[in-house]
Every structure is written in structure tokens, then in C-alpha cells.
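Some notes on the structure that comes next.
The complex is shown incomplete by one protein chain, all other protein chains being positioned as in the whole.
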Amino acid sequence: MPTDTTILELDAPIALQAIAQLAEHSPLIHCITNTVVQNFTANLLLAAGAIPAMIIDPSECQEFAQVADGLLLNVGTLHREHCPTYYHAAENANRYAKPWVLDPVAVGGLTLRTEFCRKLLSLNPSVIRGNASEISVLAGGGASGRGPETQLSTDQALDAARQLATTIEGIVVVTGEVDLVTDGHRTLKVLGGSVLATRVTGAGCTLSALCAAFASLEGDRLTNVASACWMMSRAAEFAARQAAGPGTFALHLLDGFAQLREAQ
Amino acid sequence: MPTDTTILELDAPIALQAIAQLAEHSPLIHCITNTVVQNFTANLLLAAGAIPAMIIDPSECQEFAQVADGLLLNVGTLHREHCPTYYHAAENANRYAKPWVLDPVAVGGLTLRTEFCRKLLSLNPSVIRGNASEISVLAGGGASGRGPETQLSTDQALDAARQLATTIEGIVVVTGEVDLVTDGHRTLKVLGGSVLATRVTGAGCTLSALCAAFASLEGDRLTNVASACWMMSRAAEFAARQAAGPGTFALHLLDGFAQLREAQ
Partner (left out) sequence: MPTDTTILELDAPIALQAIAQLAEHSPLIHCITNTVVQNFTANLLLAAGAIPAMIIDPSECQEFAQVADGLLLNVGTLHREHCPTYYHAAENANRYAKPWVLDPVAVGGLTLRTEFCRKLLSLNPSVIRGNASEISVLAGGGASGRGPETQLSTDQALDAARQLATTIEGIVVVTGEVDLVTDGHRTLKVLGGSVLATRVTGAGCTLSALCAAFASLEGDRLTNVASACWMMSRAAEFAARQAAGPGTFALHLLDGFAQLREAQ
């Protein structure tokens, strides 16, 4: 299949349809994520219409894979002792045909997570969501080593994203000023959002959880996952209009998600 | 003692008296709770007039049992390695005659926590706070397996709650549209609240912490624990009037608690 080099913007009606589908189905999303953003992630999923569950015991993770609709693996506060739990959770998601999302927070300069995320690639994540630097590292490029901050523009990472999507036979989301969502062949872009989202911890992490929720829906997964980005951008714009700074922004962001959900 | 089948609504003056008592005594509440809601739990206890302490090391838990006024055990993010710490904390609370609350988050479909919470019943928790499904499971009924979401109405769980309260010789709180608080003989109900509380993660978890605080007060424990539910319902109604969605609701909820405290 030849690559379509045109990057289309996701249409609002398609995104709104996906948001309505999310509200209707209330997918149950298992989040194995860093302890910094667990609360914000749970609240954002609830506001958007999904049901979060943060379960960490290996045996319970295995049981839960059968009832969950999707899985998030976020390595933000990874400890070497967590790795088997993460790995088996991904295996179980595959076994029960549930989509799973990898958020490779700060891969590059930190060896444990970089090697572990590369190992997870062999389990073919359904979706990888990262910034340009993180996606570039996983696609085989260089690393910045300055932690979670990105050094590349989103455009520069597009080639890496397409390559990585082809490798995992899944979807790669590169977020930044413009969000790009690609399966290696088709690429969608989502514009807008707010710079305030970069001043709140976990905006990217929570978007990854939301990608798991949207990836669990029926229909075209590429447009569904792009709809997660679209919902985040619209909620961020709503919040930026209400907010006097990053503190109030984070709360209005949750309200914005709820209003988008309720409007459907 | 025969069971009183009349379910009385908790009187506001009694609840307000308990709230004043809480503000006066500022009980120190040891919370061993899930990592998703630790922050919200601590802030809610502070707003209500109690002092939270989140201590997790086994040896420190043992020391702290002597100075704490109450204990919360919440199994939301239980790991099998945590079980001994939880168990010994409950034993120590009993040893020092401090009330302890069990929040059996999502028991039913997940084996580790279900078996562990059943084992904890033998230590006679002072209070168990859960939704209808969780209480039903602990009383010996079936389970839904869909995680923390409840499938039964509060009324349907009343029989289970009475039975469970009798078994543990303590108090069982079933929260839902109507909150029921029973010691197996007397049952109180608390009305009101806001549906927005179901869109914020940890509303139930924080109520369980609050039950530990109120259970530590002098006087009739049944009305004291019901007063925790009453305070939550009134704060939720206050917050619902101020809020534009679940994000702002959570913050106004804390303000509502503080205003109820300060009004006494």
C-alpha cells in the first residue's frame, strides 16, 4: 500500500461522532501509569465518558485484562520491579484482543525505560503516543536526555512516526503544536489546543489514556484516536478561555471534557 | 436485640454537632489508601477539620497506631506485597482501641483484594464503607467484576449491609443515591448530594477516610459515621451550585467542607 503523503485535518463531525460513541459505551480503561498523574488521568477519563481503573497487582492485572476495554502503559515513574507487570499486561491485552497504548515518557536519556519500551515494541502496541523526541528515539533516532521535554518539532518527527507505525503495525501519535496521527500510510492532523497545557503536568499522559479509550471504540481506529486529540484540543481551548493560569486551567479542562461529552 | 426496621433520616442538628466536635478535636487519621486519591483524601480531611497522615512503612505504621485517632484501609491499588502492612495496621488499631475503616474498592471480580478483604473481616473493622455491589460481595453475594462501578441499587444492598454489620459487630455504610448507615439493628439514611460526585475519582474513597475521622469521636458511633455522609452530601450540594463541571466541582467540594467546618 503506497503512503498517502497528504496530511488531512480531522473533520469535526467525525470527532463528535466518536465522542458520542465514547459516551454511549463508557469503555473501561485499565491505566498502569505513573503516580504523578494517576488522579488527573482518572478524572479526565471520567469527564470524557470513560471509566478508569488503576490496578497494579500482577495477578489482578491478568484478571482485569478480560473485562477491560483498553489498556494504558505509561512509564513515567517506572521501576525495574514494575517491568514484568507491564510486560504481562501488554501480553494479556493482546491475548484478549484489547487495544493498548504505550506512553514512552522521557525515553532517550534514561536507559531502563528506553530499553524496556523498545522491548515492548515487539508486542505491537496498538497506539504509541509521545512527543517528537520520544517518538524519534523509539524509531531509532537520537535522544535529548533532558527528561520529558521535547527538542524536535512535530514536523521533524513525522518521518519517524510513520516508520514506527509501520514497525508496530499500529498507530503513532506525535503531540506538539500540531498533533499528528499516523498508521504509517494515512496521516491526520489536529490543530489548536492551548500553550497552557504545557504548563500542567500530565497533559500528554492523560491524552494517552484517552487514546486507549477511543482506540477501544468500533470503527476506523485512526480517526477514533485522532478524535481523542481533537477532544483534548477543544477542551484545552475552552479551558484557556476560562482560566487565569495553569491551576485553574487544569480544572476547566476537565469541565471542558464533560461539556463536550454532554453536548453529544 | 430486635432489628428496628424503620429507617430514619439523620437529623441535621445531630450532624452539625458531630461536625463541630470534629473541628474541635482535629483527629489524626492514618490513611493507607490507593495512590490515585491520596492527595484528594488528605485535602478533604484537612478541609473537614481532621489531620491526615499517609504512612506506609510497616515499622512506622506500627508506631503510628499509638498516636493516630483512626485508620483507613483502602484497597484500590492493592499489591500483594502490601497485604501484611494492611493486616498489621488493622491489628494494631485493634490493639490500641482505635477505630478503623475498610474501603473494599472493587471487590468481587478481582481475586486478591476480594480474598484479602474477606480475611480482614475477621479483624472486625469498625466501619466498612462501599457501594452496593461491594457490600453485597463482602456479605457473601455475587460480584459484577466490572471494577469499581456498582450494579445494585442501595436499597437492594440493605439486607446485605445489615448482615455484614452483624458479622463484624460494626457499622456498614452503603453509598449511592441514598446513603444507608447501619449497625445491623438501627439504620440511618442520608439524602441529597450531587450526581457530579460520581464523575470525580475518589469521592467514595475520601468519604471512607472521613468515616474514620468521625468514627474516632466520642458518642454514638452510628450517628457520628452517618454525619460523615451528611457532611459529604451537603458539601456536594454546595459544590454543585458553584461548579461548571466535574473539575471545578472537586475544588468547590473542598471549599464546601471548609465552610461547613467554619460555620460550627
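All chains are identified by letter, namely A and B, in their written order; residue positions are counted from 1 within each chain.
Going forward, a contact is a pair of C-beta atoms (placed from the backbone, for glycine too) under 8 Å apart; a residue touches a chain by one contact, two chains touch by 3 or more.
None of these values were measured; they are calculated from a predicted model.
Remark: the omitted chain is touched by one listed residue; of B:L28, B:A139 or B:A226 this is B:L28. Touch with the chain omitted from the figure is made, among B:Q17, B:N39, B:T111 or B:T166, by B:N39.
Only one residue in the set B:E9, B:E24 or B:E63 touches the chain that does not appear here, and it is B:E63. When the whole complex is considered, the residue among A:A18, A:V37 or A:A90 that touches the unshown chain is A:V37. What subunit A contributes to its contact with the hidden chain is residues 34-37, 39-40, 76-80, 106, 109-113, 145-149, 199-202, 243-248, 250-251.
For subunit B, the list of residues touching the undisplayed chain reads 28, 35, 38-39, 42-43, 46-47, 51-60, 63-64, 67, 242, 250-259.
Just so we're on the same page, only the chains that are shown with their structure count from here on.
Taking each chain's centre as the mean of its C-alpha atoms, subunit A lies 33 Å from subunit B.
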